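Heads up, one of the protein chains got dropped from this complex, but the rest are sitting where they should.
Let's turn to subunit A:
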Amino acid sequence: MSADVETGLPQARYSYGGDEFVFVELAEAMSLKVNFRAMAITNRLKEEGVEGVMDVCPSNASYMVRIDPDVLHPDTLISRLKEIDEEVGDVKGFELRTRVVDVPVMMEDPWTHEALMRFRDRHQDPEATDLEYSARINGYDSKDDFIAALLGSPWLITMIGFVPGLPWCYQLVPPEEQVEVPKYVRPRTFTPERAFGFGGGFAVVYSVQGAGGYQLYGLAPAPVLDVKQRLKDFEDSIVFPKPGDVWNYRGVDREEFDEIRASVEDGSFEYRKKDFTFRADRALEDPHAYNEEILGVLYGD
């Protein structure tokens, strides 16, 4: 993808998704900065409340807008999006009023282990588990070091979708520390609900049971989708994650996993979360120090 000489930013690709969608790929490669741009542009578009805009969907390194073309011509929207893109620029000073959330996850749980063992014939390395394989190809000496890296720094929700409520999470660490793994050679036909998985550069929590191709590492005791809206965190929406959320995956043992499951079952579970103003510059300039601060906000008193 060509880069703009003056700003150094990659040139966005504007494209029609049939007559009802406009799709904008800001960059082919994922980075924190490009996701900040996608969020800044789509937030601005939502604030403007343009007539004929039906859905505004930020995604990892891109975004998509569904329109009613009888009301808003796709080219009219694209012109406006290009203006917003220039106004947003390289997102210097971009701030996001968001929240930081504690998300428990039990690594190497028996349920996802059972699932991944059923589908070894579809995996790159049938002799290893998904964690062992991922640790090795990312240069970690042991599976435990790899787990420590995943649980050691918080994540940004960069996209929601695939199925309702599924969050794509990108870790707030420098590019050289980003984990990257391939998806299964052939997708599984079964993934447990709430499985914690990883594919490409993204961690996910599967919101529902179903097919899936991401490497499987663990299981979250708390849901990300609650269609019946039983839990307090789902009062306003059947879906918990929001783009721009900052999540910290915290390892829990079987005992705590079972306690959380029981509180989900009796309807009393609530995520630990704090309001937070996320500063893009700080996440880009000194991520490790900023992550310490973020965790202080979440777990401090």
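Throughout what follows, a residue touches a chain if its C-beta (ideal position, glycine included) is under 8 Å from a C-beta of that chain, and two chains touch if they have at least 3 such contacts; residues count from 1.
As a working rule, contacts and distances are computed from a predicted model.
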UniProt name of the unshown chain, from "Thioesterase", "Transglutaminase superfamily protein", "Allophanate hydrolase 2 subunit 2" or "ABC transporter permease"?
"Allophanate hydrolase 2 subunit 2"
Using the touch definition up top, pick the residue from A:A12, A:V100 or A:I160 that touches the left-out chain.
A:I160
Filtering A:M30, A:L81, A:V103 or A:V173 for touch with the omitted chain leaves A:M30
Touch with the missing chain holds, among A:C57, A:I84, A:A128 or A:V264, for A:C57
In the whole complex, of A:S15, A:T76, A:N138 or A:S263, the residue touching the missing chain would be A:S15
In the full complex, which residues of subunit A touch the absent chain?
13, 15-21, 23, 25, 27-31, 54-64, 66, 69-70, 73-75, 159-166, 168, 170, 175, 178, 180-183, 199-202, 207-208, 210, 225, 227, 237-239, 243
